[in-house]
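One chain of protein is taken out of this complex; the other chains stay put.
We call the chains A, B and C, going by the order they appear; numbering starts again at 1 in every chain.
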Amino acid sequence: MSILIGRSTRLVVQGITGREGEFHSRAMLEYGTQLVAGVTPGKGGQTALDGKVPVFNTVREAVYQTGANTSCIFVPAGGAPDAVLEAVAAGIKTIFCITEGIPALDMIPVVEEVRLAGARLIGPNCPGATSPGTAKVGIIPGSIHRQGSVGVVSRSGTLTYEAVQAMTDAGLGQSTCVGIGGDPVIGSQHIDILKLFAADPDTEALVLIGEIGGTAEEEAAAWAAEHMANVPKVAFIAGRTAPEGKRMGHAGAIISGGKGTAASKVSALEAAGFRVANSPTELPRLLREAGFRR
Amino acid sequence: MSILIGRSTRLVVQGITGREGEFHSRAMLEYGTQLVAGVTPGKGGQTALDGKVPVFNTVREAVYQTGANTSCIFVPAGGAPDAVLEAVAAGIKTIFCITEGIPALDMIPVVEEVRLAGARLIGPNCPGATSPGTAKVGIIPGSIHRQGSVGVVSRSGTLTYEAVQAMTDAGLGQSTCVGIGGDPVIGSQHIDILKLFAADPDTEALVLIGEIGGTAEEEAAAWAAEHMANVPKVAFIAGRTAPEGKRMGHAGAIISGGKGTAASKVSALEAAGFRVANSPTELPRLLREAGFRR
Amino acid sequence: MKIHEADAKSLLVAQGLPVPPWEVARTPSQARAAAVKYLADPANATGKVVIKAQVLVGGRGKAGGVRLASTADEAEDVAAAILALEIKGLPVRRVLVGPAAEIVKEYYLSVLLDRATKRLMFIGSAEGGVEIEQTAVTNPGAIVYEHADPLLGLPDYAARELAFKIGFGAHWKAGAAIAKGLLRTMVANDADLVEINPLAVIRETRADGTPVERLVCLDAKITLDDSALLRHPGHEELRDMDAEDPTDVEARRYDLTFIKLEGDIGCMVNGAGLAMTTMDLVNRAGGQPANFLDIGGGAKADRVAAAMRLILDDPNVKAILVNIFGGITRGDEVAKGLIEARAQQVRDVPMVVRIVGTNAAEAAELLEAAHFVTAASLDEAAAKAVAAAKGAAA
Partner (left out) sequence: MKIHEADAKSLLVAQGLPVPPWEVARTPSQARAAAVKYLADPANATGKVVIKAQVLVGGRGKAGGVRLASTADEAEDVAAAILALEIKGLPVRRVLVGPAAEIVKEYYLSVLLDRATKRLMFIGSAEGGVEIEQTAVTNPGAIVYEHADPLLGLPDYAARELAFKIGFGAHWKAGAAIAKGLLRTMVANDADLVEINPLAVIRETRADGTPVERLVCLDAKITLDDSALLRHPGHEELRDMDAEDPTDVEARRYDLTFIKLEGDIGCMVNGAGLAMTTMDLVNRAGGQPANFLDIGGGAKADRVAAAMRLILDDPNVKAILVNIFGGITRGDEVAKGLIEARAQQVRDVPMVVRIVGTNAAEAAELLEAAHFVTAASLDEAAAKAVAAAKGAAA
């Protein structure tokens, strides 16, 4: 099994005919994801990916015609919040928003609508998720994965790849790898993904990748200490050398007022039973030291 | 027993120091209603009604200090929608809005917030409700009531009084009388009140007062036919002689496009097992003919 | 409150909606001047102008209130003819003059307050140009509905869904934008209804002579929420005094709700539902109400006196029925107002008074002292008033 996505995923890609949307849709399809529909307003009735995927004008129509239950959004920043609302209104319960550069205030009503609808949003500004062997939604390169039982959750994109590659190189496969995104207003925090991993019988270990800014890692650590005490847990926090008051690329990655430092996150994670790596390459060794034997 | 209000009602009046608010609050207190608090921003710490009722700046404070669980709103039209939101945010679950003249569009987000919070709004532009012998909230004259087991629900104000007076004169007491208001956007429709009456063991007969416009009476009739088949039911519809296309006082009372006529409502009610009176004074006789024996 | 097509179009333009140009003319010569301009406009694909009566009733087309003209002379003649019309009792004081559109396809789109769902609702159809009520009967499947979200309004995706459902074809983007604009118009003006019929794809001529099609609001109907007029001071100017009885103005001044009817029994009641009921009972007793009149809650003597003047201004009135159930309203205040009003009234009309509820006893004393005819029940009051009217007529 896995979390968020898997064999029962029926994916609709919003913005499938755009440059990025088409490129990554092809990769998802090649990975074996059940990509059943695309949406581009005005292109309803056409097909995408060499005739393999029907394109609809609206998500509602895509859901009605194809039974799509998961959405992946590549719509540009100006239209992406609306695209999330459209997916919610069409009854989609699992939504990945890859789009970056969305103004933070635009997302506030959107995450509230997602919450009210009982749906789940990953992102925006996230790389998506992969459940190795069954489905890949988003932009994480499929080649870095290996099927297994380690759950990976991360705020970053390429740093996630780095960590996953290290695991795979060491022979540690993953149940699901989730990039939750680095924006200040995101649909799912680390803790939300931890809750899913905790309930997943096939996830037997946990890798948490965080970075400076906010207190999401600390909250996740506290939850894991209570609810995942017996699960081998390792973590890596980026930004130990980041200066205060500077926004390190991610809108969320900023240390302000002495809050959100790497040091505070590392100590919170260690107190919660995580082994914290100094480099992503250390993660496999630490996971074995934590008692993980797969 | 009764519906909406009764012995466990702990009432806060929003706008208690205004002219109307004070006048009717006095009447409610005299009727025996547990009026535990008033709210007027800026007058927190004062008292109203000759020192009998403490006044707070906010509903939240009133709830915290007095355990108020029901609100009655006399705030002028400009502030009344906000007053409803305040009551909802303070955790009040039963809200009566007496205020008239609120622009319809202002109420649309408000009734949605009420719904999302799982609260109940009666009105706006309604006379309130009385559970004879225990509590009276709003502006219905207390003197017209008699304790009993007939549930009364009406869109109108004085027409309700007329019907209730006719019942009382004939010796037929009431469990609760509810005026739901004549505005186009109201918190509770006839059908919502019928559902409460149907679940109330002390309500043994039903009087429904409607008027031209909309289809609320038709919907209520259909529901009653299915769920209150064995309850003696009578009704009166105002506006049989109203011309089409003219708004008869109530913003909602308009026949347009041949819809919302008294005739269509009367026939829907009769089909649902209601006896429909030609005059409010006929209601007691029809109720007895329908098998009501109290 | 209903407003004229031309004013409705101005409100649409203020929200950035596409409306073909127009001018309002009050005289045939003004209409001619406007026609000259539009006849010479190279974008005008038909080479004609349309002249439309501005009256607040339906069916102006059938009444000859909408006509085309091909020349300035013809436009002037047509305008003169329309300005001389009276449509359903209303004089035509103004006409709208604009280029006659070359219509490719007509749609219908409106947004209105849906009481059942407590939300704003769009109604759209690819069968425009006819009344939506007629389409609802002849081809209900051709009508599509979409509710605005009570908190978010009409998000872009919902506007697109509506546009695709209606079937604007290549004009779906314009259709979605217009839907959003109609909602903005609704909210910005506190309207009850914004209706575009037809919303039409028209063909115009580009500067280089090639034809171009676009989706535009060809006609517009807007009604405003009376409860919100106070916060839109500019809207009072849009009121059409010609469509109003002078008594309406007087009623508004005293915060009375007054609707003139055809009968001979004047009614004065507190509360809208009870006022309708009083009319119904007058009718049942064999009479005809002369008006609907709600004096509202808490009416004082001066408002009662004003209400009485309004009733007596109608020469048809042969008897008056006063029915007051005092809640907020105090019976003695009403009685004093009635006594004062009768003292001032020029015309002697029989009056039957029923006052119950708050301070009814005090009212009864006052009325008895002043020798008013009273009634205990509403049925009795109606019967007495009808009898009095028949007596007066006899």
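One rule holds in what follows: contacts are C-beta pairs under 8 Å (C-beta built on N, C-alpha and C of every residue); 3 or more make two chains touch, one makes a residue touch a chain.
Not measured: the values here are computed from a predicted model.
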Exercise for review: For the chain that is not shown, enumerate the shown chains it touches in the whole assembly.
Suggested key: A, B, C
Review point. Per the definition of touch given earlier, which of A:Arg155, A:Lys233 or A:Lys265 contacts the omitted chain?
Key: A:Arg155
Review point. Among A:Gly32, A:Gly101 or A:Gly291, which one is in touch with the chain left out?
Key: A:Gly101
Check your understanding: Among C:Val13, C:Leu112 or C:Leu151, which residue is in touch with the absent chain?
Key -> C:Leu151
Review point. Which parts of chain A are in contact with the chain that was left out?
Key: 20, 23-24, 77, 100-109, 111-113, 127, 139-141, 143-144, 154-162, 165, 182, 184-186, 209, 211-212, 214-216, 219, 236, 238-243, 246-253, 257-258, 262, 278-281
Review point. In the full complex, which residues of chain B touch the absent chain?
Key: 41-42, 44, 57-61, 79, 82-83, 85-86, 89, 109, 113
Revision key, fill the gap. Touching the unshown chain, chain C contributes residues 151-152
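Keep in mind that, in the parts below, only the chains that are shown with their structure count from here on.
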Check your understanding: Which of line, ring, star, complete or other matches the graph of chains that touch?
Key -> line
Check your understanding: Which chain maximises the distance between its CA centroid and that of chain C?
Key -> A
Revision key, fill the gap. Taking each chain's centre as the mean of its CA atoms, chain B sits from chain C at a distance in Å of 29
**Study point:** Distance between chain centroids, defined by C-alpha means - chain A, chain C (Å)
**Key:** 55
Review point. How many Å are there between the centre of chain A and the centre of chain B, using C-alpha atoms for each centre?
Key: 50
Practice item. Name the residues of chain A that each touch 2 or more other chains. Key: none
Review point. By residue number and range, which residues of chain C touch two or more other chains?
Key: 151
